[in-house]
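I have a structure here, written as structure tokens, and I will follow up with some questions on it.
A single protein chain has been omitted from the complex, and every remaining protein chain is retained in its original position.
Coming up: chain A.
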Amino acid sequence: MFDILTLDSMVRVSAPLILACLAGLYSERSGVVDIGLEGKMLGAAFGAGAIAYLTANAWLGLLAGIAVAVVLALIHGFASITNRGNQIVSGVAINFLALGLTALLGQTWFRQGGRTPPLPEGGRFGSIELPFATEFANVPIVGQIYSELISGHNILVYIAFAMVPLTWWILFRTRFGLRLRAVGENPAAVDTAGISVTWLRYRAVIACGILCGVAGSYLSIAQSSGFIRDMAAGRGYIALAALIFAKWKPGNAMWACLLFGLLDAWAFRLQGQEIPGIGQVPVQFFQALPYILTVILLAGFIGKAIPPKASGEPYLKERT
């Protein structure tokens, strides 16, 4: 169950989860609850798939994916920051919007039942062989791990994992990070310190959009070759569960996503196989596990998940 192939597939499955989870982290740390990760990923996957197909350029595809997700993020920001709307409602609306719009536009533009055509050469991010991967392949364990588990992924996987320490550094070592964490806990403190709560939260929401854009693009132009309907398939919700599971911390977020990725890899590998002493385990069991674990966590069995204090609350200067 922990062979290189399974772990390799865990890494591939985890990468978009990590990106989406970190996206949610920026948003929620600033006090904006984002249930719309799913919709933003889906929108980005479609944008990336469509543009990569038309231009045969994966990088332009990625840019398009990011652009779509950022626009959706700004809609969420406009609704929940500027207009102080209900953040859950706005997030759900974005999920529905993305679901309907991608299918509709996909069918109108490409006439293939909502999917985009397979990507041409250059439209997809290929896997990268790290230096000396083939040479090390024969060294037992360490060499195998290097050549098969670490080497041979596409660039977005490396970006995803690089974002983890980078996010930690931004959050805890920069001015922006300090203010971001503060605004999610007590926006009034930020306001009275002479910092704009609105602009700060918008920046957080935009950061969320960019990372969702990368996550969505990964699905359509790195992991697969082209967009298909409902491609995000609940990954946005899993990422959200991982975020809670990780207690809104970047390092934990990576481990949570790897764990959920591993469960997914198992679900795939163990399909139809007998597990000694248990018998056949339905795929759905593994698919449900991330949610079950999160609920158990929320119920207080594994430590305590305390969200940023001001999350979900629009900031309004009180009238004395």
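One rule holds in what follows: contacts are C-beta pairs under 8 Å (C-beta built on N, C-alpha and C of every residue); 3 or more make two chains touch, one makes a residue touch a chain; residues count from 1.
As a convention for this text, contacts and distances are computed from a predicted model.
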{"item": "Listed names \"PH adaption potassium efflux system PhaG subunit\", \"Cytochrome c-type biogenesis protein CcmF\", \"Nucleoside ABC transporter ATP-binding protein\" or \"Acetyl-CoA--acetoacetyl-CoA transferase subunit alpha\", with the criterion being the UniProt name of the chain not displayed", "value": "\"Nucleoside ABC transporter ATP-binding protein\""}
{"item": "Selected from A:124, A:153 or A:179 as touching the chain missing from the view", "value": "A:179"}
{"item": "From A:8, A:191 or A:230, residue that would touch the chain that is not displayed", "value": "A:191"}
{"item": "Residues belonging to chain A that touch the chain removed from view", "value": "173-179, 181-182, 185-186, 188-195, 309, 317, 319-320"}
